[in-house]
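The complex is shown incomplete by one protein chain, all other protein chains being positioned as in the whole.
== subunit A ==
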Amino acid sequence: MSGNLLHRPPILRRPDGIGGALPALILISLFFVVPVVALLLRSVTEPVPGLQNYANLFGDGTYARVFFNTFLVATVVTTVTVIVAFPVAWMLAIMPPALGSIVFGIIILSMWTNLLTRTYAWMVLLQRTGVINRTLMDIGLISEPLPLINNLTGVTIGMVYIMLPFMILPLVGTLRAIDPMTLRAAALCGASPFDAFRRILLPLSLPGIAAGGLMVFVMSLGYFVTPTLLGGTSNMMLAAMIAQMIQSLLNWGLGSAAAFILLSVTMALYALQLRLVGAKRMTGGI
């Protein structure tokens, strides 16, 4: 390996030391460190210096409810996404490559379609006078419209749909790396399909599930558009509360404190995940 490196033209050699990382460091500090520090400062200086913003957030029942909602929605969405994504990813992993790339294309295309458009589409489908309720009522399955929107159901449907690609892609990577022979071997040894899934496929795909799951969970924690449009006021999530404090109440100290808490939780989750799964396996799967 090192012998090869010596024969490469200098331009292809990995830059050594801090000098090579400098541009990246400058970018990170400019676009990440500086804003985060500014955010932190604002949260402890506005309207007056001190920790009263944090005390407010932790001491008030309303804010506690919003924190709870945020984690509830993220947990529900992540769980449902994993359950829906797994069969799709497995199908993609064992599909002939030509067909697989078409399905892949469809998934990627949906990711590229404007988020707001897709969320509005769900509004049209889910509302009381929407396509789904109309159809169900027309064929006589229900007599009253189902409450599919302005509640947790609407938020879950809309968010799972948007998060699916972020779960499927890392999962496919992991699943493809599993040798199909292991499953055949299990079958030959008398394992039922369910046993093979539970004792071989599932454990081997755990890194992919963990990687995708973390991504979905973290993205869900900070989600704004979909919960705002498809949820009710009682499902308010942290991002919506921050927007309200910044845009409407002009209470930037409290908004900054909430944003900082959200960021800290996200970083803590990421650090935990790194320790449990390891950075290589997590990113290598994608």
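One rule holds for everything that comes next: a contact is a pair of C-beta atoms (placed from the backbone, for glycine too) under 8 Å apart; a residue touches a chain by one contact, two chains touch by 3 or more; residues count from 1.
In this text, contacts and distances are computed from a predicted model.
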item	value
Which of "YdbS-like PH domain-containing protein", "NADH-quinone oxidoreductase subunit K", "ABC transporter substrate-binding protein" or "Beta-ketoacyl synthase" matches, in UniProt, the chain that is not displayed	"ABC transporter substrate-binding protein"
Option touching the unshown chain, where A:Y54, A:F71, A:F104 or A:F224 are the choices	A:F224
Option touching the unshown chain, where A:N150, A:S205, A:S220 or A:S256 are the choices	A:N150
Full-complex contact with the absent chain, from A:N53, A:T81 or A:Q127	A:Q127
Where the missing chain touches subunit A, by residue	60-62, 65-66, 115-116, 127-129, 150, 224-225, 232-234, 236, 241, 243-244, 246-252
